[in-house]
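First the structure, then my questions, so here it is.
One chain of protein is taken out of this complex; the other chains stay put.
And then chain A:
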Amino acid sequence: MKQPNSTPTSELPLRETASQTAGPYVHIGLALDVAGLPPRQEEIWNRMATTEADGELIEVVGSVIDGNGDLVRDAFIEAWQADAHGEYQCDFDLEKLFNSFGRTATTVETGGEWSLITVKPGRVEAPNGKPMAPHINLAVFARGINIQLNTRLYFDDEHDANAACPILNAVESPARRQTLIARREEGEGGRVRYRLDIRLQGEGETVFFDF
């Protein structure tokens, strides 16, 4: 190790391991069912909440679209969200009624759509103490994506909270903020469904964050 006070502030002891694309077969490792592999004892997947979980059970769906307007049918997405009370449940446990973490994927078989069964998240505070609007953090991995793309999903029936959200307002262009807002629609069996298409490039390009 270097001596204290002799290390230039611009220099860190270690560099982060470099990122690489998850590639076309990411499902083998992280979404076994999609790849056609038998499940293990427990898998991390897209049912983040059971019907008994606190809060409003919702379905969140969407597609991923490339710069040519074509569906990306091999994307892998991770979700991280607060529970209905605005708290992150860090301890992943499939015996719990709700988990803050989930995974989903787009495939040819699902018509290029990803989906999550979850509850609508509660509000979480920004570091300045102001409440952020309810949101789900999404990370998009796929062939052709060299380092994951981080975005957020907001809800179109949270108009006032969205308008006051410090993170949404950090996006300079009001038009681009709209790319983060999922549309509420009628789901199957009367369940509330929200749809957010993620556009990787070009017209209507989704906002992606660095943090």
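Convention: a contact is a pair of C-beta atoms (placed from the backbone, for glycine too) under 8 Å apart; a residue touches a chain by one contact, two chains touch by 3 or more; residues count from 1.
Definition applied: contacts and distances are computed from a predicted model.
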Problem set entry | Listed names "Na(+)/H(+) antiporter subunit F", "Light-independent protochlorophyllide reductase subunit B", "Protocatechuate 3,4-dioxygenase, beta subunit" or "Energy-coupling factor transporter transmembrane protein EcfT", with the criterion being the UniProt name of the chain not displayed | "Protocatechuate 3,4-dioxygenase, beta subunit"
Problem set entry | Touching residues (missing chain, whole complex) on chain A | 1, 12-30, 32, 35-37, 40-42, 44, 66-68, 70, 72, 74, 78, 80, 82, 87-95, 99-101, 124-128, 132, 135, 137, 139, 141-150, 152, 167, 170-172, 176, 200-202, 205-211
